[in-house]
Every structure is written in structure tokens, then in C-alpha cells.
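Heads up: the structure comes next, in C-alpha cells.
Chains shown are a subset, placed as in the full complex.
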Amino acid sequence: MMKFKSPPVNSLSLEFLTEFSISLEKLENNRACRGVIITSTLPKIFSSGLDITEMCGKSVEHYTEFWRAVQEMWLRLYGSNMVTVAAVNGSSPAGGCLVAMSCDYRIMAENPKFSIGLNEAQLGIVAPFWFKDTFVNVVGHRIAERSLQLGSLHPAPEAHKLGLVDELVPEEKLMEKAAAVMAQWLALPDHARQLTKTMMRKAVLDRLVAHREEDIKNFVTFVSKESIQKSLRMYMEMLKKRKS
Amino acid sequence: MMKFKSPPVNSLSLEFLTEFSISLEKLENNRACRGVIITSTLPKIFSSGLDITEMCGKSVEHYTEFWRAVQEMWLRLYGSNMVTVAAVNGSSPAGGCLVAMSCDYRIMAENPKFSIGLNEAQLGIVAPFWFKDTFVNVVGHRIAERSLQLGSLHPAPEAHKLGLVDELVPEEKLMEKAAAVMAQWLALPDHARQLTKTMMRKAVLDRLVAHREEDIKNFVTFVSKESIQKSLRMYMEMLKKRKS
């Protein structure tokens, strides 16, 4: 089991992403480890997504390194040979939603105050094409088109109805249920399951691999724009005010 | 707001399509206009689709010009940077369904007498590949495959269940609801929303752009066949009889 614990909100900073990728790599190479449950130790939040401070007022080199780390995490998680189960015990916007969607199965606490979605558009930014590809693979084209354009954060019951999460359980049963799902998936012969997973996900993984440098360039150019920097600063101000 | 008003049934004639495309272009270039609601001023009909008289007993040049106008309208509408909401206040077969499907959001009057669908197969003709691509993007492959083969016209409640329309409301609330949806979509920052829309629709738009002349040729060859001309004449006779 892998527990996200990066107070206050498990935001995906460069450091966090790097550690996450290294942990995944270690587990992947550990033949005794066949599956991983991803959850959060923090109350009410699974992961708040990409750390906006990493995108604000930093150098081109920093943006480049940061974005490569985001890509790396996703390539490892979405392409993992292990069984990956997300136990979503809190809200999970943007990059947090990406982490959950990249797992094989998503169980969410049935609390309607918890929401999940790719809300980038709300911040004036655009989800990268591979966030979109992952999203389309989970919920289909139409739901993805609407949800991405509106930057929707779906409360747990709605997320379940849309197929964005596979199952809702009472919060106190979440880990028990995740363990049961893991046991069910681990009952399958590894080799056949892994090849099947690769068959389903390869096209989308390959697309990022083929366009990785271009995608970094796009991100760096985009995030370096003064208008985007301004949006992000305003968003951070708003978050600070909300907290206090 | 754009109101279709071309009695008796808002059929998409060459003239109508040309005006529609010009209006869209003007609105697109008008920075004050960020969204458009498309509806009909006629009772019971949103749009009856392509005008069959344009396909019957005319010259190759006419067919060519007509089909290019159909393509042009779709390229502009499906690729519009504006928020596009269809307020479907009546039946909407074939090309009428295409117009609705090309918008960002579809609200339909919950009258089960109103139906919507790509019913080309019923007339012995085949929906072009880009009608099909648009349809698949909205309802998915399986529903599209069955519905296209049967040329189904889905009553409003069924269309809603299939995801062909997003929402049903009582007829008298239709415009009010459309305005509310528009306000919701316009609350998003334009730039991020537009780029997201482009990301979702580009592949399908590009496919027609790449095969535009070939698609015109196919249409002209198909519609020029004596057997198709006969089918269309019979269909028009039937419509005339039904009216009287």
C-alpha cells in the first residue's frame, strides 16, 4: 500500500512526484509486490493535484524539470504491471484525478462533499492531451468533452454515475473494500493480466512517449505567459484567502 | 441567439446553409458574441435536415455546390470557438440532428412526439463519415452502429437515455434553461475552454478537411445514380401526400 502524506493537501510538487516515481519503480522491480493501493493519510483530500507553486515565478529550467516529472509519474503509473487500486478518501481535482484515473480500479468514499474531476479549465489552463486521453478511456468522448470544457468537479455520487469512479463505499469501509478488490484482481494470473492491460493502454502511453519533448515545450511556453502567470497568482491568492 | 425560421420545416437548402454559415462567421468574428443558442421559430420542428429538393433532378454542379455548403456549415459549427447550445424545440431528423450534435450542449423539449436521429438509412442513403464521426463522439460506437443501421428516429425520452441529448425540459421552460446553460458555460475563461474544445474535436474536423473533395465526389456520384434519384422522388411523393 502507498499512502500519500504530504500536508497540507498532497499537492504534487516536484519532490513529491520524484519520490512517487521512485517508489513505483522500486515496487515494480520487487517481484514480491504484485499490487498497490493508493490512498491518502490526510483528512478530506486524496490529492489536490499539481503544485501550483511549481508553475509560478520559476525558471524555464524548473518548469521543464517539473513537467518531465509529471510525465514520468503518469507513464509509470498508467503503464504499471502491478494491480493499482485508488482508494479515493477525499477530494481529487486535476492531477489528483489523473492519479486516480491511471489506476486499474477506483473506489471512492461516498461523501458528496468529496469531488473529483479535471478542473483545469476553471483555472484558465488546458489539460494536456494525455490527461484527456486517459479521461476519454475512462468515461468516453462525450462526458470527457463536456466535463473538460466546464472544468467540472464531480461530487462522488455524480462521479460514480458517470463512470469516473467504479464504486462508492462508506468512508469507514474504504480500505477494507480496496483490499477485497485487490485480492480479486490478484487472483488472476499476472502474465495474462499484464499483457491485457498493456494491450488496452499502449496506444495512449505511446502517444505521450512519441511527443514527450513537444509536450514539455508546450507546457513551458504556456506557463511562461504573463497572462497565465497572472491567472495562477490570482488563484493562489484565492486559495490563501479561503484558508484563512 | 440564432433562430431558424425557414418555413415550413427549416429544411437545410443551399440558401439556408449559406446564410447559416455567413451568420456563424459574423458572430465568430464579433468579439462581443461569445455564445449562440440555436433554436427554431417553427412549431414542432427544429430542422427537417437537408433539403431533398436540392438533391433531386439537379446538375452535377448544383450537387457539388450544395454539398460544399453542407460541409462548410458543419466545419464552422462543430469547430466554433463560441459556446453553442441547441434548444431543440421540435423534431430533428438527419441534418437537423447533425446541427444539434455539433453544438456543445443539447436541451430538448420533453415531448415524446419530438424525435431526433440520423435516419438516412430509412431513405436508402448512407450518412457521410463525418456525420457518423460526430454521432460516435456523442453516443459512442455501439449506439451509433445500431442507430445508423436502423436509421432510428429516437423520441425525446429515448434520445436522452442514449445521451444524444443532454437534458429534457418542459417545452415552455426550454429557452429559460438554454439561457441558464449558456451562462454556466460563459462563466469559464474563453481561451482555456476554446483550446479544450479544439483538443476534443480536432481529429474529426481534420478528417473531413483532409478528405473534403473526395467526400464531395462521393456524394455527387451517389446522388446522381438513377436508383437513388428514384428513392428520393418516392420519398418526396410520400411527404407531399402526408401533408395533404
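Points to keep in mind about this one:
Read from first to last, the chains carry the letters A and B; within each, the first residue is number 1.
The definition used in the following text is that a residue touches a chain if its C-beta (ideal position, glycine included) is under 8 Å from a C-beta of that chain, and two chains touch if they have at least 3 such contacts.
On a predicted model such as this, the values are computed, not experimentally measured, just so you know.
Shown here are 2 copies of a single protein sequence; counted across the entire complex in this file, the number of copies is 3.
Keep this in mind: only the chains that are shown with their structure count from here on.
Separating the centre of chain A from that of chain B, both taken as means of CA atoms, is a distance of 36 Å. Across the complex, chain B meets chain A through its residues 104-105, 136-140, 163, 166, 184-185, 188-189, 191-193, 195-197, 199-201. Only residues 120-127, 129, 132, 140-142, 144-146, 148-151, 231 of chain A touch chain B when the two sit together in their complex.
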